[in-house]
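As you look at this complex, bear in mind that one protein chain is not there, while each of the others sits in place.
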Amino acid sequence: MIIMKTAEDIVIAALALATMSAVPFVSSSYIVFLLNGIMVLALCSLSFNLVYADTGYMNLGNSVPFGVGAYAFAFALSHNWSATLAVVVSILAILFFSALSGIFIVRLKGAYYAIGTLALVLFAQALAYNLGWLTGGYQGIIVNVAGGSAYSAYYILAFLNAVLLLLTAAIRKSSFGYRMRSIKGNEIVASTLGINAAVNKVIVLIIGSLFAGIAGILSTSYNGFVTSESSFGISITFLPVIMAILLGSFSIVAPLIGVTIVALASEIFVTTIPQLTDFMLGILLILAALYPKNLIVLKNSRFLKNKSGVRSASS
Amino acid sequence: MQVLKIENLSHAFGPLKVLEDVYLDLEDNTITAIIGPNGSGKSTLFNLISGTLRPQGGNILFNGINIAGFKPYVIARRGLSRTFQDPQPLCGMTVLENVKTASLLNGTASKESLLRILVQCSLENEADTDAAGLSFAKLRFLELARVMAMKPKLLLVDEPFSGLNTSEIERMSNLLLRMRDEFGTSTLISGHLVGHLAKVAKEFVALHRGKVIAKGSFDEVRNNPAVIETYLGESNVEN
Partner (left out) sequence: MTLAPLLELLIFGILLGGIYGLSAIGLSLIFGIARVLNLAHGAFAVLAAAVSFVVIQATGLNLLFVAMLVVPLFFVAGYVYEILLIHRMLSFNRERRIEALILGTLGFGLVTESIVSIIIPRNFGVNYQFLPISFGEITVSTLRLLLLAVVAITTVILHFIVYKTWYGKALRATIDDAETAQLMGINFDRITSITFGLGTALSALGGILLLLVFNISPNMGFPITLKVLAIIILGGLGSILGSLAASIALGISETFAGFFLDTAWSNSISLVVLLVVVLIKSEGLLRR
C-alpha cells in the first residue's frame, strides 16, 4: 500500500493533520468527546484489521483486551493509584490476558476461531457482571477525571491511530508481514516453508490487543466510567469489525471518512433510539457480509495498488 | 553420510494400512525415485517425512536425527523442503512474493537473486501476477521455484511431472539436477513416468500397497518380477 507516495497524498495528509489539531481549540467539548469516540473505534478497527487483513482470521473478541484495559485503568484509578502506575498496571494486564487467551485462540481454525473469540467476549461480559468486587458489577466503575482529560486523550488517540496505520504498513512490507500473509495464503504450505504459524499468530494478536487495550485505557480516561456494556457490548465489539470489513484494505482518506460516517450515525442512534442501534449494527453486519469492500464508493483505486502498480487479487 | 534413513515406517488411516514397514536409504547428493501405482502410499510417505502427518510407528532419520513426530516447520528449518502433488500456491500473493516467503528461511534475499530463480523457472514474466491465476504447468514450476529459494539439503517432490509436456519435464529435470549440483540437495521424487524418472534418478524404490517391493537401479527394479506383476496392465512402463 502506498502512504504518501504522491504529492497529493502528502497535501491531503497535512491538511487533515492541521484540521485535526485545530479542532479542540475551536469546538465545544461535546465535539471533542464525539471525535474521541470515533477515534477509539478507529483504533479498535485498525487493531482488528491488523490480524484480519494479513492472516485472514477474524478476531471477534477484540473488545476483550479493550475491556481489560478499560477496567484495569478504572480499577487502579478508583483505588487512588497514580496515573502512571495505573497505566503501567493496565498495560501489564492487557499483555497478560492477550498472551493467555492468545495461546488458546491461535489453535482454533477457520470458523471455530470466530466462534471461539465470540464466546470469549460473552465470557468476559459474564465475568464483568459477576465479579462485582473487581468490576463493580452491573454498574461498572466511575472515576474522577481531570477537566482537560478529553483534550489530552484526543491528541493521544490521534497519534496512536497514525502510529498503528504506519505500523500496519511497515509490518506488511517486512518479513513478518510476508510470513503472516503466507499463513493466510495457505497455512499448510507456510509450515513447510519453515514458518511457525502459531507463534506468528500470537505475536500479531498481542500487538493488536495492545492497541485495543490502550484504546480502552484512553476510553476510561476521558469518559470517566467503564461498564460491562461499554467495554464488551455489542457496539464496541462489532462496530470496529464492520468498519474494517466494509473498508477493506486501507488508505488514509477513505476509511477515515467512512469511519466518521458510521460512528456519527451510531452516535445519533444511541442518543435518540437506543434499540435501533443494534438493529442498525445488524444490518451493517449483513451488508459487510454480502458486499465487503464495495460499499465505500469514495475509495480511490490508486490506493489499492501495491508498489509495482498491480492490483493484488484479494485486496 | 546418509541424508535420510527410514526404518519400519508404518501408518494407517483407521483400519486401512497405508504404509507397512517401509524402509529407505538416501545417500548424500543423490536423487532417488519412488514409484508405485496410485494408492501405493507415495504421498503418505512424503507427508510423514515432511511432518504434515504424524507417523504412528517407525523412525525417520534426517541427517542422523529422528524427526518422526516433529512439527512441519521444525523439519523445514532443518533443511527439508517439499512440493505437493496438487500445486499449492500461496493465495493472495504474487509469484515473486511466493518465492520471497520461501527465501525467508535463509534470511533476506536480494530481489535480484529471487528474480534469477524466477528466470530459471521461466516465471520472470509472471513475477507480479497473483499466484492463484497461473496455469497448471507454471504452478508446478512455482513450487519448484519456492524450494529452490530454500536451498534444501533434502527435497521431496511429489509427482512433479504429471500434467507436464515433454519439454516441460525436461526443464524440470534439469532444474532438479541443478539443485543437486549447486546446493548438494538430495531428492526423493515420486511418480509414474518411469522412463522420465530414470533420466534424473539413480536409485529406484518401488512401492505397492504400502510395502517396499523392490529397490535398486533402474534396470534392477524394471526387471524385478514383483514390479512387473504390479505394473502389468499399466501403460506407464516406458522405455
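Letters A and B mark the chains in the order given here, with residues in each chain numbered from 1 onward.
As a working rule, a residue touches a chain if its C-beta (ideal position, glycine included) is under 8 Å from a C-beta of that chain, and two chains touch if they have at least 3 such contacts.
What you are looking at is a predicted structure, and each value in this text was computed from that prediction instead of being measured.
Of the options A:A18, A:A99, A:L122 or A:A146, the residue whose C-beta touches the omitted chain is A:L122. Contact with the chain not shown here comes from a single listed residue; of A:F96, A:Y112 or A:Y155, that residue is A:Y112.
When the whole complex is considered, the residue among A:P24, A:G37 or A:G56 that touches the unshown chain is A:G56.
One chain of the complex is left out; on chain A, the residues touching it are 56, 58, 104, 107-112, 114-116, 118-120, 122-123, 126-127, 129-130, 234, 238, 241, 245, 275-279, 281-290, 292, 314.
The rule is short, and it goes like this: only the chains that are shown with their structure count from here on.
Of all residues in chain A, only 175, 178-179, 181-182, 184-186, 188-197, 308, 310, 312-314 touch chain B in the complex they form. By the touch criterion given at the top, residues 50-52, 71-73, 76-77, 81-82, 84, 88-94, 97-98, 100-102, 104-105, 108, 128-133, 146, 150 of chain B touch chain A in their complex.
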